[in-house]
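For this depiction, one protein chain was excluded, whereas all remaining protein chains were kept in their positions.
Coming up: chain A.
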Amino acid sequence: MLTTDVVTALTALTRLAAEAEPAGLLPAGLLPAREQMALSLGWHIVIACFGVAFPAMIFVMHLRGIRRDDAVALGLARRWAKVSAVLFAIGAVSGTVLSFEMGVLWPGLMGTYGDVLGLPFAFEGLAFFLEAIFLGIYLYGWRRMPAERHVLMVLPMAITGIIGAYCVLAVNAWMNVPTGFRIVDGEVTDVRPWAVLFNGHAFLQFAHMWVGAYMLTGFTVAGVYAVGMLRGRRDAHHRLGFLVPFVFASVAAVTQPFVGHVLGFGLDERQPAKLAAFELAETTESPSPLRLGGVLVDGEVKGSIDIPYLGSLIAMNSPDDPVPGLDTIPEEDHPPVNLTHLAFQTMVGIGTLLAAAVVHFWIQRRRGRDLLERRWFLRFAAAAGPLAVIALEAGWIATEVGRQPWIVYGVMRTPEAVGDYTASLWWLLGISTVVYTAMTVGAVVVLRSMARRWRAGDADLPSPYAPEVAVAPEAAR
């Protein structure tokens, strides 16, 4: 259900974003196309995180089960594999939606720059291929392959998660910092696709997203067991199920602030409007304050808490270098400032909170105090998954909305990329909302029923195609 809420919130947010832009001259299909992209990408990005990060956690758990002959760990690994079968299936199809939408919604982008940005997608396709193959082998290999070989089958998925995420982020980095082509007399020429695949900005963007995926997955999976412990199920199964993903999430959460900070280096030169929006810098102030919260209304910052010097320190790594203000940038190149600013600070705020929380947990643990005994911590741990989802969505909104009005920064504006559609595109959005809601409901119903049957002691979850199963007490409910 959480995902639907996120989607609803996202859609509302993007609508705000679009309304902030000058209307009238924009193509009728632009707004619905954007919302369509926001819905489908915002949904997929959450599921994709599981595809990137879950295999490594399953691997660790499965390996522990084999090496230590640990039945609890082995049981957890088997359950997680079944869960990933559901999640990866809806991830595969929601990712396919994006492939279609690239062409359907943004023919101007794909027709003009398809051969510039396409190569990373080709390698991403390879990674996806390998992931799907090893997923099939791993899922169906239980009790059908030697255990030592079987556990290795999940490892390629962790690696293809890295490659796939890198390739997708390479394209997004290229949209932020276009390279690998020249424009001569309005024609794209001198295309260097390898320069796009290995563009200088790609690695940091990838690292930020990859670590974010481990945060989201780790906190979400750990949260499931935190809820179980809150309900009094305090066995080895729940402790281990909590700790393994929580360790992954902890490492990721502590690393993420540094990765994010380094990613921001030089943003004042790459995309000054995005930085100004992040920092809510209407005018250039030296030294710049750090503005917590606040909105820009008619060119004036309202309701923010300003901390002097900190803006320059964090954004510019200098005691007095100013954050270039929006007033230095032509009006038509401004992104929707408020949404970008609030999304950015939501991400940073939640990220900081999560990092602080895990540091606190591990320090207390070293001192011999186990916070898993404290209900308030378990409640927080249960909320950490949804918080990580919100942080990830907010970060994505910040970077995407902050790049507007450009789809390819400085080169192609988003209205130039959109297809020649009328307002009929709203129908597509309506149908998509229904389909995504149904898919979310279906996944939640199925995953919850799996958990219920596992708790009732059913390990294998046979498919109930025949009526006989329907009379079993578990299924009769």
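What to note about this one:
Here is the rule we go by: a contact is a pair of C-beta atoms (placed from the backbone, for glycine too) under 8 Å apart; a residue touches a chain by one contact, two chains touch by 3 or more; residues count from 1.
Just so it is clear, contacts and distances are computed from a predicted model.
Entry comment: the absent subunit's protein name, as recorded by UniProt, is "Cytochrome d ubiquinol oxidase subunit II", drawn from "N,N'-diacetylchitobiose transport system permease protein", "ATP-binding cassette domain-containing protein", "CRISPR type III-associated protein domain-containing protein" or "Cytochrome d ubiquinol oxidase subunit II".
Across A:A28, A:I66, A:A132 or A:A147, the single residue that touches the chain missing here is A:A132.
Touch with the chain omitted from the figure is made, among A:F59, A:F121 or A:Y166, by A:F121.
On the side of chain A, the interface with the absent chain consists of residues 82, 85-86, 88-90, 92-97, 99-100, 102-104, 107-108, 110-116, 118-119, 121-126, 128-130, 132-137, 139-145, 156, 188, 191-194, 197, 419-420, 428, 431, 435, 439, 442-443, 445-446, 449-450, 452-453, 460-467, 469-470, 474-477, using the contact rule stated above.
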